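Encoded as C-alpha cells, the structure appears first; notes follow it.
Only one protein chain is missing; all other protein chains are in place.
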Amino acid sequence: MAEGSIATASPGAPPATDEATFFGFTRPQAAAFLALVVIVLASPFVVYPFFLMKLLCFALFACAFNLLIGYVGLLSFGHAAYFGMGAYVSGYAAKAWGVTPEVAILLGAATGALLGIPFGWLAIRRTGIYFAMITLALAQMVYFFCVQAPFTGGEDGIQAIPRGHLFGIFDLSSDFAMYWVVAGVFLGGFLLIHRVVHSPFGQVLKAIRDNEPRAISLGYRTDDYKLMAFVLSAGLAGLAGAVKALAMRIATLTDVLWTMSGEVVLMSLVGGLGTIFGPVAGAAAIVTMQTYLAEFGAWVLVIQGVIFIAAVLAFRRGIVGEIGNLLRVKL
Amino acid sequence: MEDLLFEIQLALPQVILGVINGAFYALLSLGLAVIFGMLNVINFAHGAQFTLGAFVAWMLLSWLGIGYWPALILAPLIVGAIGVAMERAMISRLYRIDHLYGLLLTFGCALVIEGVLRNNFGSSGQRYAPPREFGALDLELGDFFLPGYRVWVLIAATTVCLATWLVIEKTKVGSYLRAATERPQLVQAFGINVPLMMTLTYGAGVALAAFAGVLAAPIYSVSPAMGANFIITVFAVVVIGGMGSIAGSIVTGFMLGLIQGITEVFWPEASQTVVFVIMAIVLLTRPAGLFGRA
C-alpha cells in the first residue's frame, strides 16, 4: 500500500533489541499491558464503576474495529451494525429467554460474527473508499431492520435487561460485581486480538495489507483471509455490544445508528490507528469527553467534529502513536 | 388487463414524482463524482453542504430580505467559497496520504456544520415559502395535482446536470480537468495550475450540493438533519453507478429516484431499502458499479 497509508500511520519502528518477550508482547508493550491491567483492577475502587463499564465496552469495540483497519487496512464505516445487533441479541436472550449472562454474551458475539459473514463477503470485493461506503450502506440496512423488527422494541429498545447470575451462581445486579465481568471480557478480548495479530494468520493479514498482489502471487487466497478477519472483527464488536447491553441494561437504536460507527472510527483515530493500545486510549478519551459534555447537547457534535479534523490534520499517529514515537517504542 | 391499465394510471404521477426526487440524487451524486474524479476524496460533508445551501438561502431571505432567485445563485457561490476555503486550509494537505483520511476529515467537517446549525437554529426546522410565481407552472392532470415548483425543480436540476456534463466532456477546461485526473504531473508540466484546478473543482462540487439545497428548501423543512437523511442513500447511489463517469452518476441518480417512486406505490415499506438491495445486487454482479471502470 502507498506511503502514508492509513493503516501504517504510526510506524514507530521497533528497535531490534525489542524481541517478543512474552505472549507476543515486546518489552515496552508488556510494561504497558501490565499498567493497563493494574488500572483496570484498581479503578473501580476510585471511579464510578458504571462509567468504567461503559468505557471498557467501547474500548473493546474500538479494538475490534482496529483489528480491521490496523492490520488489514480496511476502514469499516458500519461497525455499529455488529455492535448493535450483539447488544440486541444478548439483551433479548437475557430478558425474554432468561438465559444466564455468559450465554447471552456468547449469543451476542455469535450474532456479530454471523452477520459479518454475508456483509464481509460483499464488502471485501472492494477496498479503500468503496469498502467504507459499502459497509456504511449495509449497516444502514441493519438499522432499518432494527427499527422495524419486533424483538428490538423499535425506538423504545430493549429496556431493563436483567444481568442475572453468572454461571447461575454469582449475582451481578450490583455495578461493582458486573464490573469484574466487563473487565474480564475486555482483557480477554484484548489478549485474543493481540494473539491473532501475532499469529501466522496475522502475518498473512499484514502481508495482504502491505501488498495484496504479492500475497496472491505467493499463493494465499487473500479474500479468505480478509473475510476471516472481517468476521472476527464483527464477532468481537458483537461481543462488546453484548456486554454493553448487560452492563448498561439497555439496547437501543443508538447502538446501531451510523453515528456509532463514526464514533468508533474517531476513538481508534484519536488513540492511534494500528497500535495495540491506541483504541483503548482513544475510547477512554472520547467516552470521558462525552460524559463531561453530555450537558452541552449539540456542542458535543461540534467538538467531536473538531477532534476528527485535528486528529487527521495534526496528529495522525494518535495519542498512543505519538507517545510511542516519543519513546521510540511500538505500543 | 383493465386492472393493469388502472395500475399504470395510478403509477404515472408516482413516476413523475420519483424522477423529481431523483433529480436531487443526481445533483448530489454528480457533485460527489466531480470531486472524487479530481481529488480522489469522498466528500462526506456533501450532505452537510447541501443543508448549508438551504440554510444560506433561508438566512438571505429572513435576515437580508433577499429572495429565492438571487439566493439560487448566491447560496451556491457562498457555500462554494466556504468549500474553497476548506480545500485550501485542510483537504489539500491530505492529497499525498491515504485517501481515507480525506473521508475522515470531511466526516469531521460534516459533524461541525451540523452541530453549529443545530446550536443556532434548533432542529425543528425553519420554513421557506416557495415563490408565488411558480403557480403558473401548476399542472392538473385529472386527480393528480403537480405543484409548479416541483416542475421547476426537474427543469433546473436537469439543466444544471447537463451543463456540468457539457463543461466537463466538451470544453477545453473540461479536457484539462479530465487530463489532470488521469496524469496530474504531466498536466502540471504543461504549465497548468493543477492545485488551483483541484481547489476550484472542490468548490464547484460543493456549489452543486448547495444548489440542490436551495432547490430543496421550499419543499422540505430547512433543518440541520436534512442532508444527513440524503447522504447515505446518495452514497449507495454512487456505489451503484460507480464513480467512473459523470454521465453515469447523473443517470443513476434519476434512475434510482424513479425506482423509489414506483416502489412507493407497490410496496411503500421497502421504498427506502430498495436502494440498498440494488446496491448489493450490483456489487455481486458488477463490483465496479454500472458505469464504473474496475
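Read from first to last, the chains carry the letters A and B; within each, the first residue is number 1.
Simple rule for what comes next: a contact is a pair of C-beta atoms (placed from the backbone, for glycine too) under 8 Å apart; a residue touches a chain by one contact, two chains touch by 3 or more.
What we mean here is this: contacts and distances are computed from a predicted model.
**Q** UniProt protein name for the omitted subunit, picking from "ABC transporter substrate-binding protein", "Response regulator receiver domain-containing protein", "LutB/LldF family L-lactate oxidation iron-sulfur protein" or "Aspartyl/glutamyl-tRNA(Asn/Gln) amidotransferase subunit C"?
**A** Record says "ABC transporter substrate-binding protein".
**Q** Could you tell which one of A:34, A:96 or A:147 touches the chain left off the display?
**A** Residue touching the chain left out of view: A:147.
**Q** Write the list of subunit B residues that the hidden chain touches.
**A** Considering the whole complex, subunit B reaches the absent chain at 10, 13-14, 17-18, 21, 118-119, 122-127, 129-130, 143-145, 147, 149-150, 218-221, 223, 225-226, 229-230, 232-233, 261, 264-265, 268-273.
**Q** Touching residues of subunit A against the unshown chain: what are they?
**A** 46-48, 50-51, 54, 144, 147-148, 150, 153-157, 159-160, 248-250, 252-255, 288, 290-298, 300
To be clear about the criterion, only the chains that are shown with their structure count from here on.
**Q** Report the inter-centroid distance (CA atoms only) between subunit A and subunit B in whole Å.
**A** Their C-alpha centroids are separated by 33 Å.
**Q** Would you tell me which residues of subunit B are touching subunit A in their complex?
**A** Result: residues 36, 42, 90, 93-94, 96-101, 103-105, 107-116, 118-119, 232, 235-236, 238-239, 272-273, 276, 279-280, 283-284, 287 of subunit B touch subunit A.
**Q** Show me the residue ranges of subunit A that touch subunit B in the complex, using the header's touch definition.
**A** 1-7, 75, 122, 125-126, 128-130, 132-134, 136-138, 140-141, 144, 258, 262, 265, 269, 297-309, 311-313, 316
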